[in-house]
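For this depiction, one protein chain was excluded, whereas all remaining protein chains were kept in their positions.
Right, chain A next:
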């Protein structure tokens, strides 16, 4: 760490472990940021995928364990915890979404808990897991990021899944004609057919942007918040690298303070992602044209 510059340290922390096609034609891990960039679209961030799958399994296994033991009798510790979460999600869904849909509530629960767990990785000290991974792999320069939600691929992957659901339910509820009508005959309408025909492009432009903005904003909000949060943790961690006692002490205090504040952010972002998903899907179900 001593020979590293601060900017090098930060950049190293912001680079994913990328697996893809190397210039030589073989598949393998990228060793520099440029290499990773050259891999193009068909490359995978192994750290992002790995951690998100592990955390997803943590969520699934814990909840499955509680679900198996679920009784209508007196609930015990784990069941209590799971029930509180499920009731919270259920009431959130019921407040916003009034149709009958078996998917939305479990979807909202998965989003909330999974994103929360992924965000939670941000509270692990920034160097802890990367250094551990480097020691295990025996490669001191291995890139390793532990917070999947600071990778736009992860947030965009989820947001696009939600977007697909929005379109699926829009068409399922309103039919293709209804969906196209929603995109083109709104917000400006006219009884005169000629005027209406002229208004269609304007309407489409407005509505299409509104539609596309949903997944983009969903993904970028979460990514932006978590990325900024992680960046601040990294900046604070640079203070430890300075080697000065006073600065390191200040770094510890700042890191702690930011972590406390960050607890609020990670929960809030998980909640916002869940809530907006519910709202978007309930809008997709509403047929008011």
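The rule we apply is simple: a residue touches a chain if its C-beta (ideal position, glycine included) is under 8 Å from a C-beta of that chain, and two chains touch if they have at least 3 such contacts; residues count from 1.
One rule holds for everything that comes next: contacts and distances are computed from a predicted model.
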| item | value |
| --- | --- |
| Options "Ribose transport system ATP-binding protein", "ABC transporter permease", "ATP synthase subunit b" or "Succinate dehydrogenase, cytochrome b556 subunit": UniProt name of the undisplayed chain | "ATP synthase subunit b" |
| Absent-chain contact - pick from A:52, A:203 or A:255 | A:52 |
| Candidate in contact with the missing chain, chosen from A:6, A:70, A:195 or A:209 | A:70 |
| Residues of chain A in contact with the chain not shown | 14-16, 18, 20, 36-37, 39-45, 48-49, 52-53, 56, 59-60, 63-64, 66-68, 70-73, 75, 82-83, 86-87, 90, 102-103, 105-107, 109-110, 114, 148, 151-154, 156-158, 160-161 |
